[in-house]
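The block underneath contains the structure these notes are about, expressed in structure tokens.
A single protein chain has been omitted; all remaining protein chains appear in their positions.
For chain A:
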Amino acid sequence: MAAPNSAQRKACWGARDDLWKCLDDNKDQTGPCESFQKQFESSCPAQWVKYFAKRRDYLKYKDKMEAEGFSPAEGPKQGS
């Protein structure tokens, strides 16, 4: 299976951007964005769909960290 060429890449990125915009507008509810999701999945290779989903999670997490800060996890409890 050949890699997507430039036009296909751009189509995939466009679909991804549309989906993400929809999710942003709807507070990450997948319901209203079903059509965008289908469009995205048909434009992009399966691996890319998974990759971009993970990417979105990462970006959301990063925004949250930057906005709210974080509390370091407690380390392993010392013995007794």
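The rule we apply is simple: a contact is a pair of C-beta atoms (placed from the backbone, for glycine too) under 8 Å apart; a residue touches a chain by one contact, two chains touch by 3 or more; residues count from 1.
Throughout what follows, contacts and distances are computed from a predicted model.
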item	value
Chain left out of the displayed complex - its UniProt protein name, from "Pyruvate dehydrogenase E1 component subunit alpha", "phenylalanine--tRNA ligase", "AP-5 complex subunit beta-1" or "Thioredoxin domain-containing protein"	"Thioredoxin domain-containing protein"
Hidden partner chain, residues of chain A it touches	1-3, 5-6, 9, 12-13, 44-48, 50-52
